[in-house]
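A single protein chain has been omitted from the complex, and every remaining protein chain is retained in its original position.
Labels run A and B following the written order; every chain starts at residue 1.
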Amino acid sequence: MTDLTPAQRAELLEHQLHEHGHVDPQKIDAAIAEAESASGNYPSPALGARVVARAWSNSEFRQRLLSNPVDTLNEYIPQGVPIAVLENTPEVHHVIVCTLCSCYPSGLLGNPPTWYKSFEYRSRVVREPRVVLAEFGLELHPDLSLRVHDSTAEQRYLVLPLRPAETEGWEEEQLAALVTRNSMIGTGRPIDPRLHT
Amino acid sequence: MPAWEGRFGPGDSVRVRNAITNGHTRVPRYLRRHIGRVERVACVWSNPGDSAASGTYGQPELVYTVAFNGGDLFGPGADHTVSADLSETDLENP
Partner (left out) sequence: MDGVHDLGGMHGFGPVPIEVDEPLFHEPWEGRVWAMWSAIGATTIDRFRFTIEQMPPARYLASSYYERWLWAIERLAAEQGLLTTRDRPCLLGRGGSGRATPYESATP
């Protein structure tokens, strides 16, 4: 018997599960389409960016987000697992990992990027985070405290990045466009508008 | 958040137990037996080892966020902090 490829195994498994009434291929099609649409209402970096932009603009929302993140994020999309928000400051920079598998705030940000799930990231970012962040183009000042958080339990983490300078008075939608996915994991910063004229 | 008080509180020094198991655990090898500082209660969740064995979720237990010095874990060049979320049953007094 020749080895089946993953694609062949997946097709066979779906066929067999469908035959016994355990999956509906059309529902699978719909779930994939919805996930790939990356709309701002579905868990995705776009949704996370909306939350961050609002936290930057609205100090009452920011306080609620930090002190009661589950209830606050439930206002956007129901969160199935606990989630906490780690606030970057001028003194402290947070970065998230799951060394044991791939735990990620998917209820808010959607599926994690491949690099987050890679053996390279999982093994190295707890040991040598500054070197790893430099690979992402993020150079941190040596005086900036770096905190790596390993998502070992069911609680997931969102990094609330620092608001870029010279964005006073910006509308939430404009601010959201500066929020990158990596800045919400800690491997990047939001886009600096001064560098993009 | 839990309605009950846990064994540990913010600021407490705790040691990660060397709980040896053939089953599922969420204690990474690099933290075993290390001493860290409790930052806060992270959440409540049912014991992952039990739920992996039985396939059903059990009673919730407290999970703490514990911070460790990078230097203790990975040597003097590691000037960062590593924090992890660990069940109360995975921790003991140092």
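Here, a residue touches a chain if its C-beta (ideal position, glycine included) is under 8 Å from a C-beta of that chain, and two chains touch if they have at least 3 such contacts.
Values in this document were obtained by computation on a predicted structure and should not be read as measured data.
One chain is not depicted; across the entire complex it touches A, B.
Although one chain is not shown, part of chain A still touches it, namely residues 1, 3-4, 6-7, 9-14, 16-17, 20, 22-23, 27-28, 31-32, 35-36, 38, 99-102, 110-111, 113-115, 117-124, 126-127, 132, 135-136, 150, 154. Listed here are the chain B residues that touch the chain not shown: 21-25, 28-31, 48-49, 51-57, 73-74.
As a working rule, only the chains that are shown with their structure count from here on.
For chain B in complex with chain A, the residues that touch the partner chain are 26-28, 30, 42-43, 45, 48, 63, 65, 67, 70, 73-74, 77-87. The part of chain A that touches chain B in the complex is made up of residues 82, 84, 99-100, 126-130, 142, 145-155.
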